[in-house]
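What you see is the complex with one protein chain gone and the rest in place.
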Amino acid sequence: MSERADGASLEEIVARFGGKLVGDGSHRVVQVATLDQAGEDQIAFLSNPKYRKQLATTRAGAVILSASAAPDCPCPYIVSDNPYAYFARVADMLNPSIRHDSGIHPSAVVLPDLPTTVHVGALAFIDAEASVGADSIIGPGCIIGRGVRIGAGALLHSRVTVYPGCVIGRQAIVHSGAVIGADGFGMAREGDGSWTKIPQIGRVVIGDNVEIGANTTIDRGALGDSVIEDGVKLDNQIQIGHNVRIGAHTAMAGCVGVAGSARIGRRCTVGGGAIILGHIEIADDVNISAATLVTKSIAEPGTYTGAMPFEPHREWARNAARLRHLEDMADRIRVLEARLARLEKKP
Amino acid sequence: MSERADGASLEEIVARFGGKLVGDGSHRVVQVATLDQAGEDQIAFLSNPKYRKQLATTRAGAVILSASAAPDCPCPYIVSDNPYAYFARVADMLNPSIRHDSGIHPSAVVLPDLPTTVHVGALAFIDAEASVGADSIIGPGCIIGRGVRIGAGALLHSRVTVYPGCVIGRQAIVHSGAVIGADGFGMAREGDGSWTKIPQIGRVVIGDNVEIGANTTIDRGALGDSVIEDGVKLDNQIQIGHNVRIGAHTAMAGCVGVAGSARIGRRCTVGGGAIILGHIEIADDVNISAATLVTKSIAEPGTYTGAMPFEPHREWARNAARLRHLEDMADRIRVLEARLARLEKKP
Partner (left out) sequence: MSERADGASLEEIVARFGGKLVGDGSHRVVQVATLDQAGEDQIAFLSNPKYRKQLATTRAGAVILSASAAPDCPCPYIVSDNPYAYFARVADMLNPSIRHDSGIHPSAVVLPDLPTTVHVGALAFIDAEASVGADSIIGPGCIIGRGVRIGAGALLHSRVTVYPGCVIGRQAIVHSGAVIGADGFGMAREGDGSWTKIPQIGRVVIGDNVEIGANTTIDRGALGDSVIEDGVKLDNQIQIGHNVRIGAHTAMAGCVGVAGSARIGRRCTVGGGAIILGHIEIADDVNISAATLVTKSIAEPGTYTGAMPFEPHREWARNAARLRHLEDMADRIRVLEARLARLEKKP
């Protein structure tokens, strides 16, 4: 993105995004910043209460905040029910995407005809029968397989691979190193312990407004498709197995692994490093905490956690040794209870 | 892969793969499918007993199953001791690999002479002194380093990197984004806390019939080689450290990490997200469960597990707090036992 040179006045901002403006509407801001670092020509926001004490001393040109924080604000402000989302929209307004000239770099190898508004970067390869929607950007070094379909307004950063036949929706953003549509891990075990590969004949089908992080991998279906619904956001280095379905607007942090045929609901969040086993179902609106291993289906919304707490190593070692003897501890408690009961019955 | 247009008759299938056919051998199938989705011109399989109830209502043209399930089958069937492996072979027969025309794309940069049957995709680079076996496919955007040796019939999908001097066996499949032969993480610590790099002068040597997933990384040896034996199957985003040896036909699911100099036996399986520490040995036929941390050698075959069970967050928080006090709980049990013994001795 690049900064919008002339910025915007507070009046322009509320005209576009709503909210109640208090203060000089003609004041111009050119960039967003944090409360403690913003200057006169920048706009900050207050969302997390723990930063509220920074409000009194901010030198921001304006602040986006909720009604309850307004009394403390020393400068012009915009009141919003959701200051963070409002801030996101203002940040986007002030930092428009860099315009790429449309056209195909002479070093790219592009076999199909593309709309004239598409930009293809240096040394990219687009195979036969692929289609790319209007205004899309295919970054340098991307490899787009035969028959792939990419929607309008998509942005593939450099070095993205899309295997043959996969589908990416409109306004998708895919970061560098992502691999869409590699074979799922499908093999049958022979009697001698060796493995016979099962051809992976499904596709990956990705909806609209999906963002996929750097070096994330999404495998094609074995039979049938792997499906990423609209608005899903995947961070970096996530692995999605074959025939997984991820519901709309679910977001996953980095390093998550989802095994084959798992079905994850809508509006879920999955913390970094969590592992979700295969063939399970997770309901809508479930939050999985970081580093949690999900071993069975979850039918109810809510937050689920499974990580071992960390400690100084010496204390951990003592407690971890006990962990192997919980069954024994439970037995000893049972025996104590029985013995005590006998004793209590004595006259 | 691409569907074989005319499919195969059931007679042709059993002539090729064996098994007992019951029903009309002239019936043709063109594709594989699941029991619940297969139609008249598709062949399904029944392996997992939990899908047995789908057998009675399947509309498949034929089913591959074990003898015990045969009585319930409403359509022609093939009896096999290992229906899933049989299915894999039929799926492969019906979905032959796409034929790439041999030859080097004009945009590729290829320094050595290659057999005429090799296909090199667009914008690939093959450095001097590398060799590629007959009938191999080097996908678009691959970078093959100096002196690399790749066996016959290998398939490197797009954007694979092989560092100089590494060796890949015959019939290997390597997926996009994989990096074979980067430096191992070898450094010596200086007195001031800084690190001095140790040159990594070994190679990666990969056997025949190995499959390596997307964005998986296998480091070259520090001294001596990292070795992946025949028939090993690695899923996506696996990290294999320097001087690791993985025994034949071992399979690892996504996101596994194996630290340097670990030696893993034959026919092992490692679940997703497991971490195996360095310098340990794991026997043949060991199964490591998902998300397990393996901290010491395993000498006996069997299944090993170490993950913390997940729970609704509130319950987890209560139990996790207790985890830090197991030593204390054990002490209190010991004290109770002593006090109770004293009391029991009283007349």
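We just call them A and B in the order they show up, numbering each chain from 1.
One rule holds in what follows: a residue touches a chain if its C-beta (ideal position, glycine included) is under 8 Å from a C-beta of that chain, and two chains touch if they have at least 3 such contacts.
Since the model is a prediction, treat every value here as computed from it, not as a measurement.
*Asks:* Would you mind spotting which of A:A33, A:I206 or A:I240 touches the chain that isn't drawn?
*Replies:* A:A33
*Asks:* Who touches the missing chain here, A:G61, A:G221 or A:G273?
*Replies:* A:G273
*Asks:* Taking the full complex into account, find the residue in B:A69, B:L94, B:I143 or B:I264 that is in contact with the omitted chain.
*Replies:* Looking across B:A69, B:L94, B:I143 or B:I264, the contact with the absent chain belongs to B:I143.
*Asks:* What does the interface between subunit A and the hidden chain look like in terms of residue numbers?
*Replies:* 1, 3, 31-34, 37, 81-82, 84-85, 87-89, 91-92, 95, 98, 105, 107, 121-123, 139-141, 157-159, 173, 175-177, 209, 211, 213-215, 231, 233, 235-237, 249, 251, 253-255, 266-267, 272-273, 285, 290-291, 307-313, 316-317, 320-321, 323-327, 329-330, 333, 336-337, 340, 343-344
*Asks:* Could you please point out the subunit B residues that touch the chain left off the display?
*Replies:* Contact residues on subunit B toward the absent chain are 109, 123, 125, 127, 141, 143, 145, 159, 161, 163-164, 177, 179, 182-183, 185, 187-201, 215, 217, 219, 223-224, 237, 239, 241, 255, 257, 259, 273, 275, 277, 288-289, 292-295, 302-309, 311, 315, 318-319, 322-323, 325-326, 329, 332-333, 336, 339-340, 343.
Quick note on the criterion: only the chains that are shown with their structure count from here on.
*Asks:* Averaging over Cα atoms per chain, report the distance between subunit A and subunit B in Å.
*Replies:* Chain centroid spacing, subunit A to subunit B, equals 26 Å.
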